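In what follows, a structure is listed as structure tokens, so that the remarks can point back to it.
Note that one protein chain of the assembly has been removed; the remaining protein chains are unaltered in position.
After this line comes chain A, so read on.
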Amino acid sequence: MANVIPSNEANNTFSSSESSTSSPIASTSAEHKPALRRNRPGTKLEDTYQFPHIPLDQIDSAFALQEYLQSLIRTDKENLDALVELPPGQDKETWQYEHLRQLCLELNYLVVQLEAECTRQTCPEMKADEWQYLCAAHPAPMNCCAIDYIVHTLDGATTLLNSHKYFPSRISIPETSLKHYQSIARRLYRIFAHAWFHHREIFEAFENENMLYVRFLKLSERYELIAKNLLIIPYNNISDNENDDQVIHNNDSSEIFTPPTDDSE
């Protein structure tokens, strides 16, 4: 019945900074006081993520920025300025990176909703307003149907953001990888655009719940991720759905293909 603690339970186990809070000494005193930031099996949905929001500099983790952002979103997703504002002492590249990851994460849930309605039959091409897009997830751009485009784009963006080659660290982003922010943002924007133009109800239901689009818009404005002329969703019609029609862009050409060069990485 002896308590067996492995002999090789070396101190180096906890020499890494991120786990110092739970070193044997600290754990006895600290563990029971601040509620641990974890969801234990058996927890009811309403009790999950019930962590108090704590300032960024008190988060002791390799993923502090991600935790901080997620905590902000859970706390008040309507306060767009606070969500997008660069936390003091952080560099904006890593902050954008975490935002883009979070965007991909939450877009998964929009795709789930879209899949119910957007099929190869209903939307054989990836269109938004008068624009048509080619899918850049392939060796050569392809004319994927809308749902394929959406899934491929989201998968591609996720892969790129997780790429060890382009983003080896979440602490510092290589200069050369920054250019990917714009292309990722521009493409993910089209998912919103397609949803807005072709699956408005889904878009609005999702937006009411998550406020993902407005956050994304704010982010892209703040960090100039997407050129203004590519923002084809009417600007003021997100929160108050009044008359959409008058604001639609005056694109004369019926179809504008994005040039392949635009999509090649």
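Basically, a residue touches a chain if its C-beta (ideal position, glycine included) is under 8 Å from a C-beta of that chain, and two chains touch if they have at least 3 such contacts; residues count from 1.
Keep in mind that, in the parts below, contacts and distances are computed from a predicted model.
The chain that is not shown carries the UniProt protein name "WD40-repeat-containing domain protein", picked from "FYVE-type domain-containing protein", "E3 ubiquitin-protein ligase parkin", "WD40-repeat-containing domain protein" or "Geranylgeranyl transferase type-2 subunit beta". In the complete complex, the residue from A:Ile147, A:Ile173, A:Leu188 or A:Ile202 that touches the missing chain is A:Ile147. Residue A:Asp155 is the one among A:Asp57, A:Glu85 or A:Asp155 that touches the chain missing from this view. Residues of chain A in contact with the chain left out of this view: 1-9, 13-14, 16, 18-19, 21-24, 27, 31-32, 36-38, 40-45, 48, 51, 61-63, 66-67, 101-102, 104-105, 108-109, 111-112, 115, 119-120, 137-138, 144-145, 147-148, 151-152, 155-156, 158-159, 161-165.
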